[in-house]
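Supplied in structure tokens, the structure appears directly below.
Only one protein chain is missing; all other protein chains are in place.
As written, the chains take the letters A and B, and residue 1 is the first residue of each chain.
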Amino acid sequence: MFAPSELETLRSACATGAWLPLARAITRVEETPPWSIALPAVERPTHVVGITGPPGAGKSTLTAALITTCADAGMRVCVLAIDPSSPVSGGAVLGDRLRMEKALLGRTNVFVRSLASRGAHGAIAPATRNVARLCELTDAFDIIIIETVGAGQSEVAIAELADTVLLVTVPGLGDAVQAIKAGFLEVADMVIVNKADRPDAPETVRHLRMNIPRSTEILQTVATDLTGVPELKAALDARWQKVTESTDLTVLREGKFAEEAAMLAEAWTKASAVGVPVEAAEGFEKAVRRILEEAAARWTM
Amino acid sequence: MATDRSRIKVIIAKPGLDGHDRGAKVVARALRDAGMEVVYTGIFQTPESILRSVIQEDADVLGLSSLSGAHLEYAIEISELLKQNGADDVLFLVGGTIPSEDADALRAVGVAEVFGPGTPTGDIIKFIEEKVPDARLATA
Partner (left out) sequence: MDDVTESSAITADDVEEWRNGRLARDFERIPPRAKEFTTLSGIPIKDVYTSADLDGIDERNDIALPGEYPYTRGVHASMHRGRPWTIRQVAGFGQAEDTNGRYKYLLAHGETGLSTDFDLPTLLGYDSDHPIYGREVGKIGVAVDTVVDAHALFDGIPLEEVSTSLTINAPAGVLMAMYRVVGDERGISGDKLTGTTQNDILKEYTAQNEFIFPPEASCELVVDTMEYCADVMPRFNPVSMSGYHVREAGCTAAQEVGLTIAGALCYLELGVDRGIDPDKIAPRVSFFWDVHNDFFEEIAKLRAARRLWARLTRDRLKCKDPRSWLMRAHCQTAGVSLTAQQPLNNIARTAVQALAAVLGGTQSLHTNSFDEAFAIPSEEAIKVAVRTQQILLAETGAADVVDPLAGSYYVETLTKQVEEEALDLIERLDAMGGMVQAVITGYANQLIADSSWEQQVKVESNQRTIVGVNDFVDDDYSVGGIELFKPDPGVLDRQLKRLAEVKRERSDRDVTEALTAIEKAAPNLKTNLMPLIEQAVRARATGGEICDVLRGQWGEHSPSTVF
């Protein structure tokens, strides 16, 4: 879908801080049926971090804090913020950018794009995977943050999209563990207890510790004043370093065929309902075949 | 609809210090209910932050809400920034307490329409739906 020359132009534009071509390219990806998009393989991967969690946990505030901390450390930051589309009208109020505005003031090395879920079951826009990959292909970023609503099956979807999944929660959600669906706890690479200055924070941390795998880190933050956020950044950097130095990344990424297939199938079903051109059927078949081949290769390893 | 987009993308912004946001929020909700994807940037925005939102979100429409009397200065500056950054194909709308002669001055700098307080949201929706395809096609 994107010729190598187009990608080159995109890279140069982003390098000079001219974001419009990337923004327009993202729109194209949003508007193209997923089976028609064949992006080249990523040669220089960027850390894709997914942030999810129940409503009220302060995800957007934490994202803003992470933007501030990473950008001020010289990192180039990309944020994809996903909000649910109205099931009734199909429209959406994309309210995450609003919460990040302060973090964007005067920082030119940050790119934020709001995406509507557009009715996806996973509450993650179907185009998100490809948008993230496109952003990676520009070589313009040192970190790509995908922020989602903690609804639907988004915990599974985000796990298939991101290299690192952060689950953000807060004390005072009643039973912290119950408040987080079982799926979240299993896929999280790190659990962040935000508003950690609350008196009930230590208890929440204890309770979580008893209920999640040993290998999952728990960090505490107070996103509103950046407490704990530099430590979070350091943990993310360390994790990315470890992953890129081994073959873990390949394993991490190429195994995520199931979600891709599911998204394709969903998109296909929707499109078929209103009528799809014959050529599209070929594209769909090709894409599914590719996924199945990858899967087969994986299983036989 | 002859647009290269399935959903109209709108930025609603409040520049400067004016905090009257009832109208902006009501319009955002109404546009959502009409099927558009709306980014409300919030209050206390600068022309630069508004430009950045328009560009990064690849907006079809920019709606400026101003009840503070400084609408002309902000609109002029934003209009300039849009031009300089290749984004002047965006449909530029202004809403708020705007005297009619200021409305003329706004149109002169590229504002497509001015909506006073109490404008039915249906009128705004209709205007956007009619105008957006033209604005997008012009750059194709």
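Assume a contact is a pair of C-beta atoms (placed from the backbone, for glycine too) under 8 Å apart; a residue touches a chain by one contact, two chains touch by 3 or more.
Small disclaimer: the values here were computed from a predicted structure and weren't measured.
The chain not shown here is touched by just one of B:A13, B:A28 or B:A112, and that residue is B:A28.
Considering the complete assembly, chain B touches the hidden chain via residues 16-22, 25-26, 28-30, 40, 42-44, 46, 68-70, 73-74, 97-100, 116-118, 120-122.
Listed here are the chain A residues that touch the chain not shown: 60, 93, 95, 98-99, 102, 225.
Here is the rule we go by: only the chains that are shown with their structure count from here on.
Look at where the CA atoms of chain A average out and do the same for chain B: the two points lie 29 Å apart. Across the interface of their complex, chain B is touched by residues 18-20, 23-24, 26-28, 31, 85-86, 88-95, 97-98, 101, 104-105, 111-114, 116, 118 of chain A.
Residue ranges on chain B touching chain A, taken from their complex, read 4-7, 9, 28-29, 31-42, 45-46, 49, 52-53, 55-58, 85-87.
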